[in-house]
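Just one protein chain is left out here, and the rest sit where they should.
And then chain A:
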């Protein structure tokens, strides 16, 4: 088999995942795109391992390790996303802008900062106080079901 087939496929899958990471708004969809990028790397590792005929089979061993680390990463990442969703009522990464206030405080006066501070714990101004109780109720229903 030509080596360019798996290499080009891995490149295209990686760039698809790159687009997903940059363009998606939901944090879980971003995690899905990260999984695509990791799978592209795994495909490259397996292809080059089969090509080089390594006696240690470092490519296949590293692929197994990458799969394990990706599984651990998705577990931790989902726990963080669920925690953020419980606290903020949203999992849209565009709305989590607590650390992105430098230009606003530089240009605006102090009252903008005060408005920011009162705005931020709510996350999305509309519909969040109604959203959080619904969420916990839904979770409890799933846990008992």
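Just so we're on the same page, a residue touches a chain if its C-beta (ideal position, glycine included) is under 8 Å from a C-beta of that chain, and two chains touch if they have at least 3 such contacts; residues count from 1.
Keep in mind that, in the parts below, contacts and distances are computed from a predicted model.
Chemist: Considering only the chain that is not displayed, what protein name does its UniProt record carry among "Heme exporter protein C", "NADH-quinone oxidoreductase subunit J", "ABC transporter permease" or "Spore maturation protein A"?
Modeler: The record for the missing subunit names the protein "NADH-quinone oxidoreductase subunit J".
Chemist: Touching residues of chain A against the unshown chain: what are they?
Modeler: Counting over the whole complex, chain A touches the hidden chain at residues 1-9, 11-20, 22-26, 28-29, 31-33, 35-36, 39, 42-43, 46-47, 49-51, 53, 56-57, 60-61, 63-65, 67-76, 78-83, 85-87, 91-94, 131, 134-140, 142-144.
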